[in-house]
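With one protein chain withheld, the remaining protein chains of the complex are depicted in position.
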Amino acid sequence: MSRDNDVPAFEGHKPQARRLAEKALDASRAGDDTTADALFAEADRLDPEAVADVLGEDVATGQRRTSRNPAPDRDASSPEQAGIGRTAAPGQGFRTWSARGTAGAPRTPPRHPTALAIALEVNGQTHALTVDVRTTLLDALRDHLGLSGTKKGCALGQCGACTVLMDGKRVNACLTLAVMADSHPITTIEGLAEDGALHPVQQAFVEHDAFQCGYCTSGQIMSAVGLLTEGRGDSDAEIREQMSGNLCRCGAYANIVDAIRAAKEAV
Amino acid sequence: MLAFGYAQAKDLPMGIELLRDTPAALPIAGGTDIIQLLQEGVIAPSELVDINLLPLRGIEPAGEGLRIGALTRLSEIADDARVKARFPVLARALEETASPQVRNMATAAGNLLQRTRCLYFRDATVPCNKREPGSGCPAMDGENRMNAIFGGSSSCIAAYPGDMANALLVLDAELEVQGPDGGRRLAVADLHREPGDTPHLETTLRPSEIITAIHLPATPRSANSHYLKLRDRASFEWALVSVAVALETKDGEIRSARVAAGAVGTTPWRLPLVERRLERGRLDEAAAVAAAEAATHGANPRSQNAFKVKLLRAAVQRVLLMAGGLA
Partner (left out) sequence: MNAIIGQPTPRVDGPAKVTGQARYAAEFRPHGLAYAALVTAAIPRGKIAAIDTTEAEQAPGVLAIIHHENCERLPYNELEKRPQVDAQSGDQLRVFQGPEVLFVGQPLAVVIAESQPQAEGAARLVRITYELDEPSTLFQLDDGKPPSEGNAKAGRVPESERGNADAAFATAPVQVEVWCSHAREQHNAMEPHATIAEWDGDRLTLWDKSQWVDNVRLEIAAIFGMEQEKIRVISPFVGGAFGSALRTWPHVTIAALCARRVGRAVRVELTRRQCFTAIGFRPMTRMRVALGADADGRLFSTVHEAWGQTSMYEEYAETTLEPARTTYSCPNVRTKYRLIELNTNSPCPMRAPGQSTGTLGVEMAMNELAAQMGIDPLELRRRNYADRDESADKPWTSKALWQCYEVGAQRFGWTTRPPAGSLRDGRWQVGWGMATAIYHADRSACTAGVTLYADGRLVVRTATSDMGPGTYTAMAQVAADTLALPIERIDVEIGDTEMPKAPVHGGSITMASVGSAVRAACEALRDKLVPLRGNDKDAPEAVLQRHGLEMLQAEAESKPGNESKDYASAAFGAVFAEVRVDPALGILRVSRLVGAYDVGRVINPLVARSQCIGGMMGGIGMALHESAEWDPALGRVMNANLAEYLVPVCADTPALDVSFVGEPDLVFNPLGAKGLAEVALCGVAPAIADAVWHATGRRFRDMPIRVEDILGED
C-alpha cells in the first residue's frame, strides 16, 4: 500500500454542509429566500455547526465576528470530551471524574487581608466590627449584630428574603460582602418603625394579612418600601412585577399587592 | 467560600495594578454573580479586588450617543430618560433583567461578564469542562433544557444567559477597556468567545484588563428598537429565548436592521440572515414570518432544548410585529 493512495480521513459532513450553507447564503444575498431556506435546511441536517460557522463569518452586516473560536470538528472529538449522559449507564458519569474530589486545584494563597475592621452604619447606628472578608452583609447583620430581622432564604440573591436598603435603595444583603458595605448607610426591618409606631407598609401588611409564616416578610416589606421610594407601584401589574424579586412560598402575593396599594395611598 | 484576600482599588491604575500583581484575583463590583459563584464553590479566587471606588459610574453624552460608565447600576441605566427614549431596547432588556434588588446592585460591565447558568457549571460536584477543563460535559445529554442551540462545541453547550448584551449587539455598542498596556476599544460583538475546546475562556479581555465604559453610538436604528423576553414564569427568571431588534425605516421601508437573540447561543447571538431579509422591504406580517424563518439555520439543539428552535422563530416574528406596531 503506497502512501500516495491513502484515502484522506473522512471529515464528516462538515465540508458538504459548508458548501451548501455558502450557496444558501448566496441565495439569501440574492433575495431568493425559498432557495436559501431549502439549502440551509439541507445543510442543517448534515451539520448545523458548519452552518453556524458560515453565518458567523457572514460579513454582510459590516461587522465580522472576530471573536469566533475555530469550531471543533464534532466527528473528531474524543468520547471523553463528548461527555456522559442518559445513554450511559446510570452513575457512570463519576467513574472518570469523582476521584478528583471537589476541592479543586491547588490555590494561590491570598496576599491581601482575609479579615478587616469595618464600620457598618445600620439604622442610624455605627457598629465597629472585625470580619472575615468572606462574611456577607447578611451574615454580618444576623450573626455579628444580632439583627436577625433580615432573613436568609437562599444566600444567592434568588429569593429576596434578605432585602435591605443600602444608600436608600433595596438590595440583597446576601449578595454583597460586609467589607463592601462599609460606610454605606443601611436600613433593615428593625429600623423601619419610628417611635414604636409601625411604618405604613408594616401596618398595611398586618391589616391585609400579607404573610403567613412571616419569614419572607421583612424582605417583602423592605422591598415594598424601596418600591414606594422609587415612585413606582401605580398599577397592580407594576406592583406585581416590581415585587417579583421577593419569593413568598406561603403564596401571600395577592395580599402583599393589596397591602402595598393601601400603603401607597396612605403615604 | 475558600479564604480569599480583599483589596480595594482607589483608582483605575491601582485596580489594574492589583489585578496584575495577583493573577488569581478577580475584580468585584456589584457582586451579584461573583458571590453566587463563591457560595457554590464554582470559583475560588485568591483575592477579590473591589473596584467600586473607581470613578466609572454614570451616564454622559458622547457625541450623538451615550457613554455609560462600567460601574453604572442596571437600574440607573433602565431608568435613564435618554436611554428610554433613544435606546429603548436597552431599557426594556434591563427592566426584565433579574429582580429590582439585583438591578440596584449589578453593574453594566459585570452584567456583560455574568457567567452561564448551565446547571452543571453551577454544581461544583459534577464534571464541567468550563469549570474544570477536561472533566467532561454531562449537559450534552443531561438537563440541557436551558442550554445553547448555537455556538456549542463538543466540549460545552452552556448558554450565555444575559439580556443586556443582546440589546447592546443591536445597538452596535462598543466597550472601553483599560489594561496594563493602555486603553482600547472593543465591539460588544467581539467580547464573548464561543467555547470551542477552551470553554473556560469566555471573553477576549486580556489579563488585568478592566472594562471602563460602554459606548452607545447614535444610529438610525437605535430609537426604533425592541426587546422580547420569554420565560417560564412571569418574572425574575433568565430567558428561555429573548430577541433584540433595531430597525431603520424610511417611508415604510426597512433600510437597515440588527437582530440578536439571547439564551440560544453560547454567546449573545447575532442573526445576520434575519437582518438581511428585513433589509429590503416593508415590515408586514409576511416579512416578519419570512425573516423569522431564517433565524434558526445552523441551530443544533440537544435532547431537551429543541423547543428553542421553534420558540426562537416565534419570538423573532413577534418582536418584529411589535416593532412594526402589528402586535
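General observations
Just so it is clear, A and B label the chains in written order, and each chain counts residues from 1 on its own.
Following the convention adopted for this analysis, contacts are C-beta pairs under 8 Å (C-beta built on N, C-alpha and C of every residue); 3 or more make two chains touch, one makes a residue touch a chain.
Note that the structure is a prediction, hence the values are computed from the model and not measured.
Considering the intact complex, the chain excluded from display touches A, B.
Contact with the chain not shown here comes from a single listed residue; of A:27, A:137, A:155 or A:262, that residue is A:155. Checked against the hidden chain, the listed residues A:16, A:35, A:108 or A:212 yield one contact partner: A:212.
Within the set A:121, A:190 or A:230, the residue that contacts the chain not displayed is A:190.
Only one residue from B:21, B:79 or B:143 touches the chain missing from this view: B:143.
Considering the complete assembly, chain B touches the hidden chain via residues 1-3, 39-41, 44, 117, 119-120, 122-123, 125-126, 138, 141-143, 145-146, 230, 232-238, 240, 306-307, 310-311, 314-315, 317-318, 327.
On the side of chain A, the interface with the absent chain consists of residues 84-86, 88-95, 98-99, 101-103, 114, 132, 134-135, 139, 142-143, 146-156, 158-159, 161, 188-190, 192-193, 198, 202-203, 205-207, 209, 211-218, 221, 239-241, 243-244, 246-257, using the contact rule stated above.
Criterion: only the chains that are shown with their structure count from here on.
Spacing of chain A relative to chain B, judged by their CA centroids, is 12 angstrom.
Considering their complex, residues 1-7, 21-24, 28, 30-32, 35-36, 38-41, 44, 46-48, 50, 52, 75, 98-102, 104-105, 124-127, 129, 132, 134-142, 150-155, 172, 187, 189-198, 204, 234-236, 258, 267, 270, 272-273, 275-277, 280, 290, 293-294, 297-300, 303 of chain B touch chain A.
Chain contact summary for the complex, chain A toward chain B: residues 21, 24-25, 28-29, 31, 33, 36-37, 40-41, 43-44, 48-56, 58, 60-61, 63, 65-72, 74, 77, 80-88, 93, 96-97, 100, 102, 104, 107-114, 116, 132-134, 136, 155-157, 160, 163, 169-172, 174-177, 179-180, 223, 226-227, 230, 240-242, 244-246.
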